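Worksheet for the structure shown next.
Removed from the display is one protein chain of the complex; every other protein chain stays in position.
A and B are the chain letters, set down in written order, and residue numbers restart from 1 in every chain.
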Amino acid sequence: MTVLFGQLFTGISIGAVLLLIALGLALTFGQMNVINMAHGEFIMAGAYTTYVLQQSITGAGLSLAVALPVAFVVAGTMGVLLEVLLIRRLYARPLDTLLVTWGVSLILQQLARDIFGSPNVQTRAPELLTGNVALPGGLTIANNRLFILALALAAVAALTLALRLTPLGRRIRAVVQNRDLAAVSGIATSRVDRTTFFLGSGLAGLAGVALTLLGPIGPTMGTNLIIDAFLVVVVGGIGQLKGSVIVAFALGVLQATGEYLTTLSVAKVIVFVAIVAFLQWRPQGLFTLRTRSLA
Amino acid sequence: MTAVTPAPPSTAVRPAPAGPVPPGRPAGRSRLRTLAGFAFGAALLFAVAPLVLSDFRLALLAKYLCVAMVAVGIGIAWGRGGMLTLGQGVFFGLGGYAMAMHLKLADAGPGGMPDFMQLYGQLDELPLWWRPFASPWFALPATVLLPMAVAFGLGSLVFRRRVRGAYFAILSQALAAAMVILLIGQQGTTGGTNGLTDIKGFFGYDLDDPVNQRMVYFIIAGTLLALLALTRQLIHSRYGELLVAVRDGEERVRFLGYDPASVKLVAYVVAAGMAGLAGALFVPAVGIISPALIGIVPSIEFVIGVAVGGRATLLGPVLGAVAVAWARTALSERFPGTWTYLQGLLFVVVVAFLPGGLASLWALARRRDVAAQPQRRGRLSLGRRRAERTEVPAA
């Protein structure tokens, strides 16, 4: 029983990590249709930001708190640069963005290798986040997992509110639903694109900071995460956030259950098969945005 | 709403004349030119390359030509059919493993078991699913038919449900990832991460002998030329026209009474078969097949070669694939520490700023001909692509 609850929580926390990684993509891919393979490298940028900040800020807790906003801005700025320099030319060719950003991700990885060295680097986590909460029955819940869950949910909430309530959010939604009509109504669509990209990439930076609590910080850390994140957005349905949220947690629990019953490798294959089967059922994802385009 | 604007999409499709006259059939002059082109290519591959290249470089060229075969297939599926398949590594791997399994069993002799099985698998006898591969009459057709069957199965599910564009790309990528994990997990019977290595013989020919390596090169070069001839037939057939039509306006084709799903399926299956054949020939040329060759990264690299060369042309994918593979070798030999910068830069610059690939450079140089050739896509199809963009999230 303990193990069962432990696994359930493991599944939820895998889901939280997936969600945090995929949230940025839900904006750049989901809202703008840009397949940004360099998203993983923006996550890496967030993680290295934490590392750099710890060189000057010694308190682990303080540096983590500072790293969150700084990494958001660093990764967001990288995203805007990418958007302005390359992606803007490619809005008409969404599949080509995949190939171009793949090239960008190769360059960014090598850059990280040359700046920070090939080996992984370490960051110190605040002591509080390396412990766990003991529940009755011998069950423990890791604090870092709770932190990431909270961070992911907070990011979703903030993003949802921003999209619903702010003028910027209204503009973003307008552009997603009907770009031409939005442009005709006086919305500067290219500026909205840039802002959306800043937010999406910034969220990747945020994910990078959180991942320093869980995994390695090295030049290739982003590549392992990116495919799972894309799958979350694809299965969730593009154009809105709630699909990604539900799917992230569902895949997390499925993965954890599969891991427990079989092996990690088999669980991964089960998840892929489940995704293909799901897309048979709902080829446009869990939720689809109604647009008036003729497909 | 660009998708409702009718004019731009149709410009990308060459006007299809009614009646039995095959559209776009090249005129006599162009036919002659094609034959001359083939003769030139054959001379280059069969006479010039073996004379000027060392054994080592010729073996590398053999490897590049295998990649080029995959590229020809991607050219059909993606360039002509609009399906960006990021999982060609799977089909390449299926073909490669089928061939390698046979060669391993042939090396082991009748009743023998491949070396790695005894070492890592602790198996007492050959697993059941390995057994048919002992016969060349099963293994050789399997290198092509197995990938085609998998492509058929997957494709008929996916295209029927109208999964396309980015969805299809990411799904095919996930397929490659799943395949790699599956292979690695079954170490005792698949060789795991090591893959199948140390392949010594090729139907009785000793692969260590440079003369036989040269023979393998000739087989590969010949097969590539044959595939190119086949592809040329295909894209100039009525089917080829239909495929382009599906790419440029799937709904229109459907309204005309065709079934776009079957049209796409054929292209996808053909591309898979070509990748399988390439994988099968890669094995004797390089002597190894491993999960590292079929995962996400190599699958993307296959596509990048095609994009660099020019996706919608006949020769573009071949030249692009060879150029990218050659650049990888040359750059990494010259700049072992920094070559990934140059590789990344190459991808970015060519794909972002030269959407028609290197082939469009050639076309630009002969601007007069451009007007008569389908290469004009790059210029005129903006409206169509706008349409593609908005059509993805449709209900």
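Please note the rule applied: a residue touches a chain if its C-beta (ideal position, glycine included) is under 8 Å from a C-beta of that chain, and two chains touch if they have at least 3 such contacts.
Assume contacts and distances are computed from a predicted model.
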Quick one: the chain not pictured, UniProt calls it what, "Aliphatic amidase expression-regulating protein", "TIGR02186 family protein", "Putative electron transport protein YccM" or "BMP family ABC transporter substrate-binding protein"?
"Aliphatic amidase expression-regulating protein"
For the chain that does not appear here, which of the shown chains does it touch in the whole complex?
A, B
Touching the hidden chain, out of B:F138, B:F152 or B:Y239, is B:Y239
Which residue among B:T143, B:Q173, B:T189 or B:S290 touches the omitted chain?
B:S290
Had the left-out chain been drawn, it would touch chain A at residues 2-3, 6-7, 10, 13-14, 17, 109-110, 113, 117-125, 130-132, 134, 140, 142-145, 213-221, 223-224, 255-256, 259-260, 263-265, 268
By the contact definition given up top, give the residues of chain B that touch the hidden chain.
20, 22, 35, 38, 42, 46, 54-56, 59-60, 63, 119-120, 122, 181, 184-185, 187, 192-195, 197-200, 204-206, 208-212, 214-215, 218-219, 221-223, 225-226, 229-230, 233-234, 237-239, 242, 286-288, 290, 292-293, 329, 332-333, 336-337, 339-340
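Assume only the chains that are shown with their structure count from here on.
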Distance from the mean Cα position of chain B to that of chain A, given in whole angstrom:
31
Help me check something: in the complex, which residues belonging to chain B touch chain A?
1-4, 84, 86, 154, 157-158, 161-163, 165-167, 169-171, 173-175, 177-178, 181-182, 184-185, 251, 296, 300, 303-304, 307, 338, 340-341, 343-348, 351-353, 355, 382, 385-386, 388-395
Using the touch definition from the top, list the residues of chain A that touch chain B in their complex.
29, 33, 35, 86, 89-96, 98-100, 102-107, 109-111, 178-181, 227, 230-231, 234, 238-239, 263, 265-266, 268-269, 272-273, 275-276, 279-280, 283-284, 288-295
